[in-house]
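Note that this complex is displayed minus one protein chain, with the remaining chains in position.
Our next item is subunit A:
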Amino acid sequence: MKFYIDDLPVIFPYDRIYPEQYTYMCDLKRTLDAGGHCVLEMPSGTGKTVSLLSLIVSYQQFYPTRRKLIYCSRTVPEIEKALAELKRLMEYRLSVAETEEQQAKERGFYGLGLTSRKNLCIHPEVSKEKKGKVVDARCRDLTNSAVCQKGRENPGSVDLCDWHENLGKLEPGNLIPPGIWTLADVLQYGRDNVICPYFLVRRMMPFVDVVIYSFHYLLDPKVAEQVSKEMSKDAIVVFDEAHNIDNVCIESLSIDLTRPMLDSAARSVTRLGDKIEEIKRTDASKLQDEYAKLVEGLQDAATDEDSFVANPVLPEDLLKEAIPGNIRKAEHFVAFLKRFVEYLKTRMRVLHVVAETPLSFLQHLKDITYIERRPLRFCAERLQSLVRTLELSRIDEFSALQKVASFATLVATYEKGFLLILEPFETDNATVPNPMFHFTCLDPSIAIKPVFERFSSVVITSGTISPLDMYPKMLQFTPVIQESYPMTLTRNSFLPLVITRGSDQVAISSRFEVRNDPAVVRNFGSILIEYSKIVPDGIVAFFPSYLYMESIVAAWNDMGILNEVWKYKLIFVETPDANETSIALENYRRACDNGRGAVLLSVARGKVSEGIDFDHNYGRAVIMFGVPYQYTESRILKARLEYLRDTYRIRESEFLGFDAMRNAAQCVGRVLRGKTDWGLMVFADKRFARADKRAKLPRWINQYITETASNLSTDMAITLSKLFMRTISQNPNENQTGISLWTLENVQQHQAKQKELELETEKQQREAVQDDDEYGDGGFDDNTLAAINLDV
């Protein structure tokens, strides 16, 4: 369908539209027009991505400025889904384009997705490597400019990557025909044409209309520096599934150091020293050249693609400065690193917990080792330059040293919003020390600040991003629009239930004190048994943590509860290994498709809870066992809570509750796709019954929790669920059109009504204005004055 929002023609790839999609697009357009940021919450499964893409692409294609769209999502499956959605949208647009000219315009539209080398490599040997880091390193060995130059001058002297070489022969900006290319498509295109998909996407980035990649590529300064530097300022940035964006921000600036890492770093330093000695004998001019360059400043030191670890944070003006004299010389720098690593090692020997600010750390460092803050700040950059000069291969072996260098740079750059925590023991009752040095970012706004500053429109959206005002507060920005849309339904297609006690009336809770109580474990188990008896196809169960899931799975097995479940469904469990879990997921889906039915046990905030949909038969019921609170004994969390309280006046309990509920909502929200889909949402914990907890759930879920359904025992919940399934499984005969589904006419009607309302208010305003401002002196009135076009 095609309709207009103000003057903008929007092409939407379906015959009908949900009312919330329409309002969502309207608000989005207002944000883009205003050139500001917004926070939008739209119910899961109501086609958020397609609305977003269809409005923004319409916007791009209609206005001549053609602002680029940077679309960020959390996971690779979501990236791929967004790309596929975009591809389908463009196919639709092409099919409805009226004129030849328009068709050409649609055809010329570029959309690409970026992910790591590991996911995009098709080199027969390199791609077999298991670890992403190794793939990166081996790829660099085959593709960096020095090697390439050598190889081209003297063919056969060094190994080069054919795929990368072929790419270089193509005309830049025209490496792949226009269109939308999903990751799978790009891989296939690379295979067919023997060109490297990874560098293809990287080099096409400046030319594409839409680029889709994960949050980290924009938020993590180490990565953003490399891939997102050239994005123009008027680009539209979208963070989809942004409910965890604050965590991504924090993660991108936090670093952990362990003793094995420091040992490895120390070895790397020695190797660097040896290498320098060797180079000095063979090719001393190289080091001289480097020195000369460093005097001039850091800029233009290398092309982006070669850099293996970009400087995490250095501001522009600093980059123009010269590297401090005491680390300019290679051997001096190596000595400097050695001293720093030694210092960190000594710190690790302490057997009590230490928490200190970066400033106090720097002071102590200076007192002991005379290392100053300024050179420390350039540490990462200087290391990169050195590695390049020495033409080191297999830099994955230097990763620990890189981490130390990044740590040095970060600690020397930020004073506020960070904390250093040294934990000598893993747990409180451990006796063998396993020290870990956490450098932790407490303030999510630090990482995202450059994004807000640089780009005029940033859209933060998700299915579950309640309470909305929390995000602007945490991320320190002022949104133009901040909106949560209710879900319009002609019949309740999902049933949220809160189970507070078992059939034996024992209260259930995942509270630490009672969670391992046999009565609670058994009652949780009987919920699973009962639901696996009555629910068809797939059931997904979420636990608050891995630790709890693992212990409860063992307990259930020993209590014979799982044996009971096996009678009705197959059982799959999330494991520590991502690939193994993917296979379990695949089998889970097969079992659901086959009709055998299965139960998937997984963890809230875990791997499965992010980016995997359990729509239709893949999830007819989601059971949330317990409230997914974070582990409050964690020192890092404690520090963060304290910081939030002191800086933003967000109370600890408020934040913890908010965080738990957004994750719970995220888990249960994945059961729906479309309004004909249905599912049960079971919250099994007595704490969910409290009104203040439920108030933190998204409005679209909360509005359907009835008073009776908010405090149930297992047997009552089962009765309600059966009743619900009996009614929902009947054919939805009633016509949803007009209420929860709009046709084009409905949209136009709505617009006409809206316009009328506007005119009405405007008229009233005008009348009011005229009453006030009519001076009767024959001059221009205010409206006319405002309408005059002044060429200033």
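Basically, a residue touches a chain if its C-beta (ideal position, glycine included) is under 8 Å from a C-beta of that chain, and two chains touch if they have at least 3 such contacts; residues count from 1.
Rule of thumb we're sticking to: contacts and distances are computed from a predicted model.
Chemist: Looking at UniProt, which of "9239_t:CDS:1", "Monothiol glutaredoxin-5, mitochondrial", "ER membrane protein complex subunit 3" or "RNA polymerase II transcription factor B subunit 1" names the chain we cannot see?
Modeler: Cross-referencing UniProt, the chain left out corresponds to "RNA polymerase II transcription factor B subunit 1".
Chemist: Given that one chain is not shown, which residue among A:104, A:351, A:519 or A:547 touches it?
Modeler: Touching the chain that is not displayed is residue A:547.
Chemist: Give the residue, chosen from A:132, A:424 or A:472, that touches the chain omitted from the document.
Modeler: Checking the options A:132, A:424 or A:472, the one contacting the hidden chain is A:132.
Chemist: Sort through A:80, A:483, A:659 or A:685 and give me the one touching the missing partner chain.
Modeler: Residue touching the absent chain, from the options given: A:80.
Chemist: Of the residues A:440, A:482, A:500 or A:666, I need the one that contacts the missing chain.
Modeler: The one listed residue touching the chain not shown is A:440.
Chemist: Of the listed residues A:23, A:119 or A:492, which contacts the missing chain in the full complex?
Modeler: The single option touching the absent chain is A:119.
Chemist: Write the list of subunit A residues that the hidden chain touches.
Modeler: Residues in contact with the chain left out: 14-18, 47, 50, 74-77, 80-81, 84-85, 88, 115-116, 118-119, 132-133, 183-184, 188, 214, 216-217, 220, 222-223, 250-252, 254-256, 426-427, 436, 438, 440, 544-548, 550-551, 553-554, 557-558, 562-563, 566-591, 593-596, 598, 603, 605-608, 610-612, 617, 630-631, 633-634, 636-637, 673-676, 736, 741.
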